[in-house]
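Removed: one protein chain of the complex. Kept in place: all other protein chains.
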Amino acid sequence: MGTATLGKLDSLFWLGRYTERVYQSISMYREVYDRLIDQDADVYKQECERMGIPDTFESGADFAWKIAFDTSNPLSIISNLYRAYDNAMIMRDEISSETLAYIHLALAEMKRAKKSEAPLMELQNVEDLIFAFWGCLDDKVDNEGVRNTVKIGKRIERLDILLRRNADREDLLREVSRLVARIDTTELPYNRKALLYAAAMVEDEDADYDDIKKMVWDIVPPFL
Amino acid sequence: MQELNKHVKSINHLLERYGVRFGIYKDGMFKEQLFPFDPIPRVIGKEEWDGIEAGLIQRVTALNMFLKDIYGEKKIVKDGVIPPEFIFSSSGYLAACEGLKTPKGIASHISGIDLVQGKDGKWYILEDNLRIPSGASYPLIARDLCRTASPSTFAHIPVADNRNYAKMLRDTMDYVNTGGLNVILTPGRYNAAFFEHSYLAEKTGAVLVYNTDLTVEDDKVYLKSAAGNQRVGAVYRRTSDEYLDPLAFRPDSLIGVPGIFQAMRKGNVAIINAPGNGVADDKGIYYFVPKMVEYYLGEECKTNNAPTYLPYYEEDKKYVLEHFDDLVIKDVAEAGGYGVVFGNTLTKEKKAEFIATIKAEPRRFIAQEVIDFVDLDILDEDGVTPTPRKADLRAYVLAGETVRVWKSGLTRFSRNPDSFIVNSSQGGGFKDTWVLLR
Partner (left out) sequence: MLLDFRYEMALDFSDPVEDQYFLLQCIPRDTERQKLIGLRTDVEPETAISMDTDGIGNRRLYGLIRRGHSAFRLKVSGQVETTGALYEEYQDPSDVELYRYIVPSAYTQPGPELQALYSEWDKAAPEDAYGRLIHFGNCAKRILTYVPGTTDVHTTAEEALRLGKGVCQDFAHVLIALLRMDGMPARYAAGLMRGEGESHAWVEANCKGYWYGIDPTNDLLVDDSYIKFTHGRDYEDCMVSRGIFRNPRAVQTMGIAVSVSPQQ
């Protein structure tokens, strides 16, 4: 990509991570929200535990609202979308106004969801818009390095989430091989040793998920 | 034309979609807000525009000659056309620029000239902005969106396409480029005009950079890309002079590029616009622009200044004090609509105080006749009723191989019915500006 600075690579990488995080969070949210409607009122407690966050919520409804829309909670979906937006808007010249527009629209839709009585409707639109963003990026941006840096961010984020969710080894293997295939097409500084270790650990039946997770974090360490 | 009004909703939707925003600081917090857009365009006929265009080309040509002269021989001062005090006491005069030779001899590459139309039909120049005039991106993107929202409007009215601005800007950068990349240097994400910086980078293909992305070595500027250092030949910087380089200007600047000024002095990079231009767009120097045109070009000045008085001259001071209530007084050191006082709005005490200041520091002020300018209609909040508002026009003049005027411009209006102040930082909105082809 030639003219990309480390700062730009960092923003593109995190743009990938945050968009993926928002997308994944919405699908998880949908399940929990559905159960909270008429079934298990305490389901949110298990959810807190699984996410490793303190249970500071008053009720299932309180949890449902805050985890999606509380801008003061850094873990909320809206906070992650804002972070995606922050990284996207400074990349306008690389990803184009056309592509960036989907993030603007997703944020506008998220704000509508916040006021909605049936937020899953608008959240569905947010999800669609994130897909559109990725699609537009793929289609409209000529620079392969730019596209792939965002994708590396997505892959790392997806791996991290799969590990947190105790996903099957097969899913992990698929993600790791995608990552290995793509990572050298960008100028993103990364730790090759950590990548190879992580790949080996995923294949090793006895490797502990927490250990793999730490190794995955080391693949693209902070470089700014 | 009225057709566009019907599409105001679609247009606003598109503005939101593309994030057409500017930043403001309110109560110490940074906020981004939409720049209010009014769909009723300002329309300028072909003949009228031809007159404006010829005047602006002449004016900017003279201003560039002035800048070259001032930081060199200073002939215009030696020949007694402009008193030397006005040069050396201007806050925009930078001693560091003495002897500076800019690539291709151009100092003001992008000039934003503010005009108003008087009720007499004549256009008057309000001020010249030769440092880092902003705003071109707004009518540029707005036109694109209006064409999307209401194609039939543009099928029926012969409006000059204004979407060549990026090409014009790029031509200018390429022309003065000393060899290397074109970059746009932004002070950062929290700058009021960040949208514009990133949008113009996208549209011109220049690389958007922050100060820390650039480095200077052996008096040459480089972009520190992940793939290695790459030579930079032109920097369209949106950082003001005083913060541009801590080794040349404010030593405490943290948003500057150390050494960039020396690289320019050595002829190794073009800085767009050149530092030191403030001496030519100073409100005190404004008075002398028609004289500059005559002096450098030997032509009669085609643009009209608003009738202006300099209390520096005894005769003018007398006039200003006698007609205080009819005049608008401007502090030459202020910008952005600040430091502007209408004589008739002051209380007795304030007036006496103000007059004392003028007497003590006559060089600090200029006084102008209040031009009764044409109001433009804007759509009221109901989206239906046209309501008159004060409005000005910023025309963009680009100097490269030739001096060209962009066939459009930024029409700003005041949202407050009683206000003359149209600056976006004070809540104004904008309109598209149509130049008709026939």
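By letter and in written order, the chains are A and B; residue numbering begins at 1 in each of them.
As a convention for this text, a residue touches a chain if its C-beta (ideal position, glycine included) is under 8 Å from a C-beta of that chain, and two chains touch if they have at least 3 such contacts.
A quick note: this is a predicted structure, and the numbers were derived from the prediction, not measured.
Asker: Report, in label order, the displayed chains that the undisplayed chain touches.
Answerer: Taken over the complete structure, the missing chain's partners among displayed chains are B.
Asker: Out of B:L14, B:I44, B:V60 or B:C97, which residue would touch the omitted chain in the full complex?
Answerer: B:C97
Asker: Check each of B:G259, B:G343, B:G409 or B:G429 against the chain that is not shown and name the one that touches it.
Answerer: B:G259
Asker: Of B:G45, B:P84, B:G383 or B:P417, which one is in contact with the hidden chain?
Answerer: Residue touching the chain left out of view: B:P84.
Asker: Spell out the interface residues on chain B facing the chain that's missing from view.
Answerer: Counting only chain B, the missing chain is touched by 71, 74, 77-78, 84-85, 87-89, 95-100, 215-217, 219, 246-247, 251, 258-259, 262, 265.
Quick note on the criterion: only the chains that are shown with their structure count from here on.
Asker: I'd like to verify one number: the distance from the centre of chain A to the centre of chain B, where each centre is the average of its C-alpha atoms, in whole angstrom.
Answerer: Here the centre of chain B sits 42 Å away from the centre of chain A.
Asker: Looking at the complex, which residues from chain A come into contact with chain B?
Answerer: Result: residues 1-7, 9, 86, 89-90, 92-93, 96-97, 100-101, 104-105, 108, 187-189 of chain A touch chain B.
Asker: Which stretch or stretches of chain B touch chain A in the complex?
Answerer: The touching residues are 16-19, 181, 189, 194, 198-199, 201-202, 206-210, 212-213, 223-227, 230.
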